[in-house]
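One chain of protein is taken out of this complex; the other chains stay put.
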């Protein structure tokens, strides 16, 4: 099988398509904070859109901001507000909806622990919903939360575990959080994607597994994710592109190697690099030094946005009164 | 509801029964290492035994040794050997049996984290069983492992989660590991109980929940547990007993208070203490200073015993070859 | 050596003294939040006060509130404000003062990890003080922070390590944070004591060690601490007192045992219990179930109060600009 640049970010795919190819795909952009927060909604509308992008029909919203990875609490508040409003637009939450939040990924591997970490900050209420008085009842949804782990730890497909639980508690929605793969180094920890089309667990740092979607689980699946690493080949590929861009302005432009590299498709170039890097570095990934703090920041942003959209106007200490 | 001394240890209950009351219950004791490792098998044989003990019919094996909590690696090897042989006697494992190991308890609370910690050391193989060659096939069982968390974290009953997964992967056995409650301070971290009757999660440090047993899960449930804490009232009760024993040899024996306390039943005394301790200390538990290291030792003993009984003659590095 | 009730809380000692014995000791009480936050300043003024209390001359301020251990963020803000103002009254911080914050205790034992956890949240600035611009310079003190560990981990006396560092960086003040011992179960995690007299590391859960004070370090030592555990004997002792109080209203009052127990001094009673509990339970301590969350709350309160008193008007993100 050929190794190609792996990306879960619909926007990245759309950006690589020509106007002609983008038939069947709508792309709408909004800006906040002097272009420091960019929201792009990619709408894959039909069969043609699916074919061109290789992604299922649906809405993919990307929030891009380098503030996410910085220690910028005020900007995080802004991003939380935007993210929670976008979650709300993708869901049709009723007063008595039951929502299961699932944190995908391996809690032992820092950049893959985003999902499980979010779960530890999600406000769960399903076990106390009978005890919540009518006056705040309107603002509290029945929420359960869960981290299934990864196959190497449990011996089970993540999808099997989630199917088992979904069949038991019959939620109206599943929200799945995962670390994603991106095709650009600059995306690491600066992009949140949210979509209404489901997710394939482990696409960020592992292998693709059973899809989590309405098709496999029987209920709509909202997927939220952040690219937290890129693989070593993506980094080299990005750098090579930058080298080529640099060289473009020099006399070497006409040389055979330049021609060779410049004329290779992205996927061919990635395949070349991937093959060169294997086996010694095939298992390497690229991550920022302060990955521990950054994952904590992203965890706060995503967990707070989920809590606000599912329980508007309710804080943890409000809930504590009924436990 | 009256508060009574809570214990999950069948042996403790049996020890408090008279010979007459022990009809319907067999108790067999074995000794190792100069009485430093004591194995007792309590067999609750019929309805009468169930009524007298308040525990379901079945076999309860207790391994008692203060070595467990000490840094005594050679003695641990001995205990692992004994424990794994006892696991084997309670199960009827076939070549192609599928076993689901479940680690009950809250990973955020050190003395309740025994179950989840054992899971992280259990050798899981279910996801690779297709890849294991015939020559070692005989010695490798298909094992999955899983920690469901507690209701306050997930919003779901532990039993619901496990039912969901059991229905999906259809194991032949469930092995459930949990922290237990004991009625004697001296039992903390010195007793492993293993039984073929199932378990009520959270009985060690939380409230009783849905039973995990053949009745609720449809497959036999082997329960393994260690009392890792006692509640504050149990400690006071134990001490009061010791004070009374001391006083028994003194002139105060004839006083009214002595008579009062000496004539109270254990449960009445516990109830008195419990009511006096509440609310200020009702939520307190008693644990040794070095609880972190002790839980790690117990984790090693239990996980190794499970691995040896399920995969006889196979080490982790043998398995790694097929991953 | 006789075992007596160990307490580091000057207020507890003062409360057990008669008016006559309290010559040489001033006690002033303030109340906030309808008596839910009580601040008591114990001033040990002279030799006589030292003898009666067994504590060195100086000021001991106790903040008592059960809010500390609850998830009550608004009340925590209140406590932080009070605590930081009290820190300020005990110190004479100059614009160019250098402060070394020291977190005592064992990071591997949850209730003893308070000191090290606070250190991880203290805003350190000593390494960037040269880079801070004049306009915010006024509000930023030069702060270093450090957790020396415990003797069983390092093989060194905590005091030796701190002496070595103090001689090297020559701070104007040392602030030492530690878990303390208390003589009442109800004090666990509900009292912060701050004093200008130094501290003996490890008095909370270990043995007494070399004193940290102006005498041993050459610079004033502000000590801050919270009782996070009591030993098993203290719990039993407290309960026995409550039992006696209950019995006082009954006919048993005249019995010999009642007379015996009621007429024992506190220390004799503790000694009796301690001897009865040893060796089986001598190493046990009593702690609330949710100790992990409570230690996190106390960490936030203390670290924020320190940051506010040392860097008034400055937040972490202000500081980040100069790193």
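Lettered A, B and C in written order, each chain numbered from 1.
Everything below uses one rule, namely that a contact is a pair of C-beta atoms (placed from the backbone, for glycine too) under 8 Å apart; a residue touches a chain by one contact, two chains touch by 3 or more.
Predicted, not measured: the structure shown is a model, and the values here were computed from it.
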item: Touch with the omitted chain, as defined above, among C:56, C:115 or C:149; value: C:149
item: Footprint left on chain C by the chain that the document does not show; value: 120, 124-127, 142-147, 149, 151-157, 160-161, 163-169, 323
item: Interface with the undisplayed chain - residues on chain A; value: 108-110, 185-186, 188, 205, 232, 235-236, 238-240, 242-243, 246-247, 251-252, 254-258, 260, 272-273, 276-277, 280-281, 283-293
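We adopt the following convention: only the chains that are shown with their structure count from here on.
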item: Approximate Å spacing (C-alpha centroids) for the pair chain A, chain C; value: 45
item: Centroid distance [mean C-alpha coordinates] between chain B and chain A, Å; value: 41
item: Residues of chain C whose C-beta touches two or more other chains; value: none
